Every structure is written in C-alpha cells, then in structure tokens.
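Every protein chain but one is kept in place in this view of the complex.
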Amino acid sequence: MATLATPTPAAVAGSDAKSGLWSWLATTDHKRIGTLYLWTALAFFLIGGLEAVMIRTQLARPNMGFVSAETYNQLFTMHGTTMVFLAVMPLSAAFFNFLIPLQIGARDVAFPRLNAFSYWVYLFGGILITLPILFQAAPDGGWFGYAPLSTPAYSGVAPGSSELKMNMDFWVAGLQVLGVSSLAAAFNFITTIINMRAPGMTLMRMPMFTWMSFVVQFLLILAFPPITVALVFLMMDRVFGTTFYQVAAGADPLLWQHLFWVFGHPEVYILILPAFGLVSEVLPTFSKKPLFGYNVMVYSGIMIGFLGFGVWAHHMFSVGMGAVADSIFSLMTMLIAIPTGVKIFNWIATMWSGEIRFTVPMKFAIALIAMFTIGGISGVMHSSPPADLQQTDTYFVVAHFHYVLFGGSIMGIFAGIYFYYPKITGRFLDERLGNAHFWLNFIGMNLTFFPMHFSGLLGMPRRIYTYDAGQGWDLFNLLATYGTYLLVVATAVFVWNFVRSRTRGAVAGGDPWHAATLEWSIPSPPPEYNFAKIPTIGSRYPLWDLKEPTWNADPSGHAVPSDPSDLQEETASHTAKALGIPMPYPTAKPLFTAIGLVVMFGGLLLFRDHHAVGLAILLTGAAMLIGGLYAWLTSPLE
Amino acid sequence: MLKLRLRQAAPVALVAMLLLTLSACGLTEYPNTTFHHNTEFNSAVDALFDRLVFWGTIVFVVVEVALVVTIIKFRKRPGGPAAKPIHGNAALEITWTVIPALILVLIAIPTVKTIFETQAEAPAGAIKVEVIGHQWWWEFRYPELGVVTANELYLPVGRTAAFELKTKDVLHSFWIPQMGGKRDLITNKTNHLWFTPSADLPSSAWNGFCAEYCGSSHANMKFRLYTVQPDEFESWARHQASPAVFSATPAPATPVIPAAQVTVADSAASVAAPTAGYAFPKDRLEAEFPHVIPQTPIPAGITFDDALLAGGDPVKGATEGFLLGGCIGCHAISGVPGAVSEIGPNLTHLASRHTIAGGLYRNDAPTLARWIKNARHLKPGSIMNTIGKGEYDPILKTTNTMGLDDRQIADVVAYLMALK
Amino acid sequence: MASHAAAASHGAVAGHDDGHVHHHHTTTGLDHRKIAIWAFIGSECMLFASLISTYLIYKGKSLVGPFPHTEYVDAAGKVFKPILDIPVTSASTFVLLMSSLAMVLALQAVQLKGQPLPAGAGWWTRAQRSSQLWLGVTALLGAMFLGFQAYEFTSFVREGLTLKTNLFGSTFFTLTGFHGAHVTVGVLWLMSLLWIDRTRGLTPKDELVVDICALYWHFVDVVWIAIFTLIYLIQ
Partner (left out) sequence: MSHDSEPAEHAHAHPTGATYLKVAAILTLITVIEVWAYYIPALVSSPLFNPSLLIMSAAKFAIVVLFYMHLKYDHKLFKALFTGPLIVATGTIFALLFLFAKISL
C-alpha cells in the first residue's frame, strides 16, 4: 500500500500532545489505559518471577535454608496469585484495551471512564495484596486458599498465641477488589464488541483475537461471581464470625473447593484464550495466509469456554466425590481436548503452504503450539482420576500448569508484545535482543519445567519448602533451578529491549508486518481518535483486500472488498478537534472512585481488630466511592 | 514417506525409553516412584498411566513433527512458492476432530472402569486402619487390634488394608507413592482408601507424605510404612497394644527399676513386662532402605550438652520431668494414669519407632533432647511448644523463664528411650 | 441530579460520536447501557446461583438450632420454634410482586408521556400516565419490603438466630441480606429517578434510563421468587 508512509519522528513521539503525570491519572483513552495495564502487569510479572526465583533457589538442593518455611509459603502463594491475577490476566487486559477498539474499528470502548476505573481498581487491589510481603505478612494459604486452613481458626492468629495474623485477610480483600476490576472491564468489553463494530464488521468477520477476547469476557462475568461469593463467605467468617467454613459448626470444607474451582477452571481458560487469540493474529500474518478454518476456530473457542464450566471438579479427584461424579467430570474434561486440538491443528494448517517469516513474534507463536501441546497432554493425563491420584498435588501438576501457563499464556503474550509493540509505541523491539530472549526463554522454560514431570511422578509433593536428601529428586530440582536462572537472564534481556526500544527502536510504519486487520491501517502509535473516518469493512482481512486483490479474503463469497479509501492512513498531525471528533474529557473521577473502593476494603480489614477506626475508614471509603460515582455519572463524557 | 515414519518413531522410542528407564530404576535411586506394582491399586493406576503415556506420546509426536515439518518446508525462501490463500478444508478439520475423539474414547473406557474398581468396597477380611491427620503429624489407629501409634505404619503383606481417613484440623492428604494414589483427609468427613501390599513383597520400608498443603510444616508431615510379613505384624501389633513399661535396659548408671515403681504408683497395667515385640530392624533400614532415614540437619542455634544424656535418669524423667514439662497435657502413654491427651502423638512405644516429628528426624537421644528443648525451633510452626528453660519460642516470641533445664530433659529422654 | 439522565444518555456513547448528538451509531442499533445491564443481570444469575446453592447445601446441616422449619430444644431445655414466619414473608413477597407491577406501569407512563389522552379517559387511564405516581409506588413498595426484612431480621435475632449461631443463620442472613442489599440499591435508584422526574420531568426520550432501572428491579424480584420458594416454602 503506497499510502503507508513512514511517519515522521514527530509523529512517533506521541500521537497526542497531552503528557505529564496528570494526563495519565485522568486518561480515559483505551490505548493509554492499555499501556498502563501493560506496564503495571509487566512489573507484577517481574515480582512474581522474583518470587519464583526465590522458590527455586530454596529448592535447588535438599534441606536448603535459603528462606524459612513461613516465607516460602508466602512466596508460592504470592507467586501463584501474582502470576494469575496480577500478571497474566492484566497482560491480557492490556491487549483487550489496546486492540479491541482498533480491531473492530471503534474510537474507544463503550464506557471509557468505567475502563479507567477498572485499571485503577486493579492497580490498588494489586498493591493491597502484594505490599504485605515486604512485612513478611503476605497471604500464605496457597493460591486457592483452601478452607479451613484459610479460616480464622487456622490462620486468624498465630498458633498458640493471640497475635493477629492478617495474611489471608489481604488475600481475601485483594481478590474481591480485583474481581470488581475484572467484572467492570468484562461488561465494558462485551458491550464494546457487540455494539461498536464498524459498518460491515459482522461477528464472523471479527479478528480472532477479538473473538477469543469476547469469549473470555463471558467467562469472566460468569466465573467471578462464584469466587466473589466464596470470598465474601470467607471474609465474613474472618471478620464477623459467621460459620460458612467453621469446622466446629459442622461446615463442609468442600464448599469452598467447589465454589473456588467453579471459578478456577474457567479462569484457566481466561488465562489461555487471549494468548490463543494473539497467536491467531501472528501466525496468519507471518505465514501470509488467512487463518485456516476461521469458523471452526471461533466455534472451538466458544466450545472451550462453555465446556470449561462443566469440568471444575477435576481439581478435586482426591477428595472422595464418589465414582459417579469422578467419572462425569473426567469425561467432561477429556472432551475439552477436542476443540483445543482443533485449534492446534488449524494453526499448523495455517502455516502449511504459506511463506513463513521467522520474526520474533512468529517464533513465540510457534513455541506456543509446541509447548502448549505438552501441557495439554499432561492435562489429559490428569483428567483420568485413578492416574491423577498419583499426580495430583505433586510436581507433575506443577509441570502441567507451567507448560500451559508459561508455554501457552506467556509465550502467546510475548508473541503479542513483539507483534504489537510497533503499533503501541511506533518503534520495533530490537530483533537481535528479541531472538536472544526467545531462545533463552525457550530453553530456560523447558529446563525449568520439564524435569518437574519426573520429580512429580517420582513422588515429590508440591508446596513443600524443603525435601530430604536421597529421595531421588535432587537432579531434577537442580536442573529446574538452573533453568530458572536462565529465565532470569532471558527476562533481563527482554526488559532491556522493552525499555530501550521505546526511544531507540527502529521506526515502524502503520503496517510494519504486512498484516491484514484494521488496527494496521492507522498510524503507529494511533492517534487518540483511532480512525479519522470509521471504515466500512467488506471482509475478514481488509488490508489484504488491497494488497492481494486476487485473493478473495472472505470465503463466504458474499464479501465485498473493503473500501480502500477508508483504509488509507491519515497523517498523524490532525487533532481530534481539527477533525471535529468529540473525545471524552480526561477525568480523575474513576481514579478517585477506585481509591474509595480500596479504602473501604482497608477499613473492613482493620475492623476485625479495631472496630472504631475500621468503621471510620470503611465509611470514608464508602463516601468516596459514592461521591466519586455520583460526580462521574452526572458529568458529561465528551 | 518411510523416512517420515522413521523420524516419527525415533522420538517415540526415545521418550518410551526414558520412561522405561525411570520406571525400572532401582528402589534406591528413585525410592518414591509411582511406577512400581506393589499393590493392585498401583498396578491399575500404572496400566492406565501407560495407556495415557502411549497416546500422549503419539499425539505429541504427531503435533511436533507436523509443526517442525511445516515450518521447515514452508519457510520463506527467495524463489520459493508463493503462499496460497487457503481458508480451510472441511474434510481435514473433521478428521482432526474425530481422531482425537476416538483416542479419548480409548482412554475414557479403561478410566471409568478403573474408577469403579478402585473405589469399590474394600474386599472382606481387610485390616482396618484409621488415619487421623494432625498439623503436622499422623496418627494411626488399628481399632480391631487396640493399637495407637504415630508417624509409622505397619501393614502385613498380602492382606488388604482399608483406611479410614479423617483429620483433626485442616485438610491433609494421605499418600504412599509406591502403594498407590492419594486420598484427602477432609474435615467433618471420613474418606476411604484401600490397597493390598503384594504378598510376595519382602519386609520393606516406604515413604509416605502429606500431599495437601496444610500450613507451615506441610513439607515436614511425612510418615513411614513398613510392609512386613504376617507373623512380624502379629508380633508388632501385640506389643504395641500393650501398655508402657520399662522393658529395656534403662540408661547406664541407673539401677534396674521395677516397672511398677517407674510408672506412677497405682498403674495396674504396667506390672508385667511383655517380651519385646517386632520392630523393623534398624540395621536393615540402614543397609537397604536409606531413603526412609531422615537426613534433616538439626538447625543451628540450639545447644545441648550430649554428655548429660548418658546420665539421664528415666525414673526422674517419668515422675518429674514428664509432669513439670507439661508433656502429660498433650501426650498419651498407655498405662500411665493422666497421660491420655490426644493433642500430641501417642508415646507409649515411642522408642520402638525410628523417626519422630512427622518423619522429620531420627529417633535418638540427642535429637529427642533437642526436640523437647525447642520443638518449634526444629520444626516450623510446631504445635508442641518450646519447653527448654531459657529457650526462645519462635511463635510466642518470648523466652522461656520456666521450663526444663538440660539435666531434666536428659532424664525425660532417658524415660522416653525406655518406652520400647 | 438534573443532569443525571442527560449525562447518562450522553455518557454511554463515546465511540462514533461524530458531533450530531442525536445520531449515535451502534452496530445493533441498541443502546450500550441496555446491553451492559443484561450482561450484568446474566452475571448476577451466577452470583445468586452460588448463594442459593450454598444455602441448599447447608440445609439441614446445622448442629444447633434454631432451625427454619422444625422445632429445636437446646441442651438447657430451651425450646426454639421453627423460625421462619411464612405469613409475614408471604405478605412481603406479595409487596415485592406488586412493586414489579408498579414498575412496568412507571415505564409505560414514561413511554406514553406527551401522547394526548383519549377523550373521556377514566381515572385509571389518567393514573396510568403518571410516571411519578408509579415510580413513587414502586419505591414505596420496595421500602416496605425492606421494612418487612428488617422486622424479620430483628425478630430472628431476638429469637436467638444470628449470623454466627449456626450454618442456617450464616447462609440465611447472607443470602437474604445480599438480596436486601440489591433491593436497597434499587430503591435508591428509583428515588433518584423520581427526583429527576419531579425536577426536570422524564420524557419518552428517557425511556431507556427507566427501562434499565426496571430491568434491574424486576430481576431482583425474580430472584426473590426463587428464594421464597426454595428457602421459605420447601421444607
């Protein structure tokens, strides 16, 4: 496309003149919020990674004394919690924010201020749950916080003393706060995707990332309520002395487990589907081929999401649910391998007879296929309950979920970061450093997590802060620890690249990868209004309609090529005002409201020990929340 | 085509070999492997696992080979063929939906069969064992035999053991990798598990673990299983069921004391010293089963004058230290009136056990002394409080002004060591 | 607050506003907020499903009384009557049902605003045109329901059932309390609509604003329909 001129450096420096701290605190621009998500989540990824490094150091050899048992228990709890809720989910949210409006041809999300609110709530919730680790008071109940260990009877006071243990209070409160953030964001994106698509952008023409994100939003709105309820019960047990999980009152601890996993299993698809979406953008681009079996890819994504609600008890095969329940959940779980397999094969078929360019994002995407498959297969091994009885709560499970989470979600997210960095910043990430990152990462993760299959099957339980010599696990643990150190190097290379390239990376044009979808039709970084003129879409691959006019990019046959005049890149110098596009006012009201919410929960935490102070803070927070909401809802958007 | 097949076969063979090596590996190298067919339970699980590995390997190889072939074959080359805009292929897509489905059927059928087999009622004639989880140790009860013990489980080979799993506090999970899968101990609920140690097993020792995170010392909640011959079991059980006595030689420099004098005066049960029962021989452990011998080093920062141990007075230990130390408030010793508490492990035949504290430490006088002096220093979070005088209690965050001095501890140790 | 509705009707559509206030293009032609409220209601289904499941799972598992449908005698010989008060709750259920009726009438009144009354319209036809009347009635009935609930809660506490007493107390108060909190939010919402109506006057253009509140309100009613049967009537 001849019109894709290289932007001038001035254009790269920033698409809107507004800058400075305030412009970030008050922003309602989905791209800026996406950027905030990206930076924050990467920071949490480093924190979670640092925790992992400490875990692995402690386990390098038998009977190590690097950290104490109590510290270790906080480390793995916070590692899991951080990686799941504060790193991978928000990294996905960064892409939801940045990409969905661009991919569907919209100027923003449906509720821009709600979007800002979601981010701030996430940030403060993350801080609330993470900060205590500095005081050795971090949550220590494991990332799934099983009752009754998480009830006041066993984690309310230090055993044998009356000293208040707040560790799990932070977890309970923090996760509730984070739930608010996720739910608010999900309603927002559901509405955005349903209602803000550009003319011609039918559901079945949406880019695959948007589709997978769409499925994820439904998983979010259906999976978060059960955990919210479970957490409310736990919080009430801890703060008001209710009996939901109180052993002495005859409570059934399996209630917690069921409510948690009703959330927890859909949650793992919340973690993987965005990554699946990202590689579904990367693979076609660098194979120069449309996605193989688009429709089936959509349906399998929906199928995975739907089946995901019927398998939760596969995390509980050892609790003694009975043969019938075990069988049902086992079969349901196995079913999920089918739609997932379809995705794997369709990706490979997408590359088949293409022209594959091995860019860094492409390498990460290919690695996802290779590595996720391993994790998926060990998942199927778990799905057979008798076999799982030998695997559950061992390092075999740890191997499984790191292959799907690191080999799947993280690989996919890195693919996305390398792919979209030019769109976000206007500059490429350095290719050489990127390659170094990729290979270190790829080797490092296999060295870290592959040996865990063996240590698990050879009898090593998970969540142990130490193990005795002579158990046959030494070699595997040592290898895993070396692997982790390799990952540290890999991550350091990435961080260096990420920071450096913002100012020194090669300048990227609007469409640096020769891609097909709408987000590449506008300058990099995009102007605040995204599209000077909302384009009319005629097919799934509007840009390829122009570049490869002989391809009929939409197999439905009814497709009309997208209107070329719509897809020409605007020079970035126009302001929204000059174009007459009304933009939302920047406002810090969502920030203020979010602070109110977190202050409220802070008050609730204090309430247990200091009624008056706690209540005062709680009411202050509530007043801020209500006042903020009121001010926000009564002020115009644009 | 043939070439491709060969290339596919190679990794299969490789992985299979790797697994075979692992599963065939000697007891000493991988003492907790899940691959040994020591029970019918483990045989069933392993048969299933083999099938999973078989199909898993095939899927793995197919996917990875297809992937590698694709990216090599279709990498962009100057002058290479142009990309073809293929949108899909219904026949292909149906194929790779149906084939995995078929594979899953082949996995699902034996899975369901095995679920029902392993979860059926235990066969008649099984020996009943109650397993009670505590933070962080195991209580084992044989209700039919009147035996109560801790952290060390004896089972006769060739006879089904039917476990009733319960917990006193939080969740735990009972797991002996070599004997089969685990089962959780759930608050307010009784779970069941059974397996039969193969009749042709020689008397052997195995490791058991707590496999459900249960707090500070979850890692230190281990136990031992001794699968022994029926007559050995018989002898062990008969002895364990008897009340405590000083049946063995007391510590040197102390005259042999009649049992009646040692235990609190009016203990009727402690008159006759029964012949010592069977206990798994220590020398065999050292020679054949080193993996069941704890290697945990005693943490730095605790001192005890081991010379005192030689002069420990079991009588004083029983009549003075055991009371002063408050031991009686938590520990039961059958035959000793007042010592009935179930907070801590039953100590009736403590000296017949090879390990203490959830399999964390060896059971010998120097370790016992340090344990009594400051259990919480030795085992994070331990419910047993710090008893040594002048010791720092890491949970209460105070230093004991009261408590036992080293001399008194040595006496208690002498007493405990006599509880064969 | 006068600007509330105006702001809301403005605030929702950011994407494609090309400057003409009355031409907000959306893909489906539907309003963002209505999609969002339905998604929210879908999510609420799971919330109440979890709460109701918990109540039912713990039903009959309390170790000590009072119990919902059966008598309980404690160790000291004190007798606790079955605690649920069906007549009172039936009344409050009826009140909530009627509030739903009032709510639809309020919505209808807003829709019909400005249309000429047919000649010779009776009092009922005229009454149907008063959105203030029906909003007020809805809010009032909602408040009455809350009054019933307050009465119920306090009398339960007096009879010896609190959040801490037993599993029944914990699950009962939490489930009905969650529902009550939803009603409270609804009453406040209705009252602010009423206030807008009184100060600025709602017009058919505001139909959506009222509709969204109505959907929420009916959903809360629907949840009570389930609760009433599952908790109060089934033994």
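As written, the chains take the letters A, B and C, and residue 1 is the first residue of each chain.
Heads up, the rule we're going with is that contacts are C-beta pairs under 8 Å (C-beta built on N, C-alpha and C of every residue); 3 or more make two chains touch, one makes a residue touch a chain.
What you see is a predicted model; the values in this text were computed from it and never measured.
Asks: Which displayed chains make contact with the chain that has been left out?
Replies: Even though it is not drawn, that chain still touches A, C.
Asks: Just to verify: which one of C:S62, C:Q128, C:Q149 or C:S192 makes contact with the chain not shown?
Replies: Answering carefully, the residue with contact to the hidden chain is C:Q128.
Asks: Which residue from C:Q111, C:Q132, C:T162 or C:T184 sits in contact with the chain not drawn here?
Replies: C:Q111
Asks: In the full complex, which bits of chain C touch the chain not displayed? Write them out.
Replies: The missing chain touches chain C at positions 9-10, 12-13, 22-24, 26, 28-31, 34-35, 38-39, 41-43, 45-46, 48-50, 52-53, 56-57, 59, 86, 90, 93-94, 97-98, 100-101, 103-105, 108, 111, 128, 204-205, 207-208, 214-215, 218-219, 221-222, 225-226, 228-230, 233-235.
Asks: Name every residue on chain A in touch with the hidden partner chain.
Replies: 194, 218, 221-222, 226, 252, 254-255, 258, 262, 309-310, 313, 321, 324-325
The working rule: only the chains that are shown with their structure count from here on.
Asks: For this assembly, give the contact graph shape among line, ring, star, complete and other.
Replies: The chain contacts form an open line.
Asks: How many Å are there between the centre of chain B and the centre of chain C, using C-alpha atoms for each centre?
Replies: Result: the chain centres lie 55 Å from each other.
Asks: So how far apart, in whole Å, are chain A and chain C when each is placed at the average of its C-alpha atoms?
Replies: Result: the chain centres lie 34 Å from each other.
Asks: Counting only residues that touch at least 2 other chains, which ones in chain C make the list?
Replies: none
Asks: Residues of chain B that touch two or more other chains: which are they?
Replies: none
Asks: Flag every residue of chain C that touches chain A in the complex, lowest number first.
Replies: For this pair, the touching residues of chain C are 1, 3-4, 6-8, 10-19, 26-28, 30, 32, 35-36, 39-40, 42-44, 46-47, 49-51, 54, 57-58, 61-63, 163-167, 169-171, 174.
Asks: Per the contact definition, I'd like the list of chain A residues that touch chain C in the complex.
Replies: Touching chain C: residues 101, 106-113, 183, 186-188, 190-192, 194-197, 201, 221-226, 228-230, 232-233, 236, 240-244, 249-252, 255, 259, 262, 534, 580-582, 584, 633-638 of chain A.
Asks: In the complex of these two chains, what residues of chain B are touching chain A?
Replies: 22, 25, 29-35, 42, 44-45, 48-49, 52-53, 56, 59-60, 63-64, 66-67, 70-71, 74-76, 80-89, 92-93, 96-97, 100-101, 104, 107-108, 111-112, 114-116, 118-119, 135, 169-171, 173, 175, 177-178, 180-184, 186-189, 191-192, 207, 209-220, 290-291, 294-297, 299, 380-381, 383, 385, 395-397
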